[in-house]
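Have a look at this one before I ask anything.
In this view, the complex is presented without one of its protein chains, the others remaining in place.
The block that comes next holds chain A.
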Amino acid sequence: MLYKIWMSVVKEFLLLKRDLGGLIILFVMPLVLVITVTLIQDSTFKTVSDSKIPILLVDNDKGSVSKTVFENLEKSNLFSVVTQIDNKAITEDVARENVHKGKFQLAIIIPKDLSTDLQAKVDQNVEKIVSSLGMTDSTASAEPQRIIKEKEVKLYFDPAVQMSFKNAVMSSIDKMISQIETKSIYTTFQNQLGEGTTDFEQKSFITFKEIIPTINNKEVRPNSVQHNVPAWTLFAIFFIVIPLSINIVKEKSQGTFVRLRTNPVSNVVVIIGKTITYSVICMIQFYMMVAVAVFLFPSIGLPSLNIEGHLFLMSVVALFSGFAAIGFGILLGTIASTQEQSAPFGATSVIILAAIGGIWVPVFAMPSIMQIIAKSSPMNWGLEAFYDVLLRNVSLLEIIPEISLSFLFFILTSAIALFYDQKKRAV
């Protein structure tokens, strides 16, 4: 039996070796995927981004507020502020049109007289407070207060921008305006209280600080690489479902499967042969992606993947996730009759498993029903195990539940495939 398994493994490797397209899918595409996605997502993890998003600013105010908004936006390093198009000042209509056409992702319209009206409103409020405290200048005459309407800063967003971007921008502008208002209030109070008054401390009293977990007195700071490499490595490993299922479908269409059914060899031997071969492929894929993340990433401006002390456990997780992917591929290949069935179904189902497994959207951010479903995705088990190893520094014992689930998934899918095949085998 061992010799039969060995010869099955040799045969599978020979078949893969002679399939250039298959080899590219198995080894090159995952690398392209992990590099591309990590590069793209890197900026969301960085506090300072290299690339700036051009935005339009229509300044109808021409006062201190719009000047502060302009300066803060420029200082943020996230945006480059555009105030003119073709050497002409931008109007609201021009800004709206440009944003709706997708030429710019955002336009900020600062209303007319915002600075003067804000100052007037603050003055009125401060005066009220000061007079209620009996600190009014006795010589000052009581003038009727003019009514100041609320001001509105308009934001135009490109309809194509994502909600997360919109929320982030709105939150930062809201914060900026609050700071301007606060500063105006402080300054007005200072003026009202007269010269010689000690300057108000305008720095925020309450600040916040992220406490980074430490392991062995070293900070474990998550970055795009620590998140992306495990996620996309798993995604790539699961894409093995496609070549594996095609391999099985081809055996059926070529007639070699029929020949094997007449040979004194159990289908278990055939499945073990494929499992060993594709497990080796999974591990090669995994080590290639880790090598790229450790050695190549720093030279293209990405953080290096920190695998210090984690490689063994990461390998264990990769191997068991590979088993889950192989089981699924065997089942799909056994049930599918044609490559036209197995390839698209395989690709689509891997994407679905990735989506519900938290590869794109973290599970905690999903609706509650999806969070329950996510727990049933083999990719989620693998991802959680990878994060446990890389970011939570757990031991083998603590990842046993996740890797056991992956292995059970392999056993279950392989058993269903064998049972299905047994039903189809007549004798």
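The criterion applied here is as follows: a residue touches a chain if its C-beta (ideal position, glycine included) is under 8 Å from a C-beta of that chain, and two chains touch if they have at least 3 such contacts; residues count from 1.
Quick note on the criterion: contacts and distances are computed from a predicted model.
Chemist: Could you check which of "ABC-2 type transport system ATP-binding protein", "Sarcosine oxidase subunit delta", "Glutamyl-tRNA(Gln) amidotransferase subunit A" or "ABC transporter" matches the UniProt name for the chain that's left out?
Modeler: "ABC-2 type transport system ATP-binding protein"
Chemist: Tell me which of A:A168, A:V258, A:L296 or A:L311 is the one touching the absent chain.
Modeler: Here the residue in touch with the unshown chain is A:V258.
Chemist: To test your reading of the contact rule: which positions on chain A touch the chain that is missing from view?
Modeler: 3-4, 7-8, 10-11, 14-15, 18-19, 254-256, 258-265, 425-427
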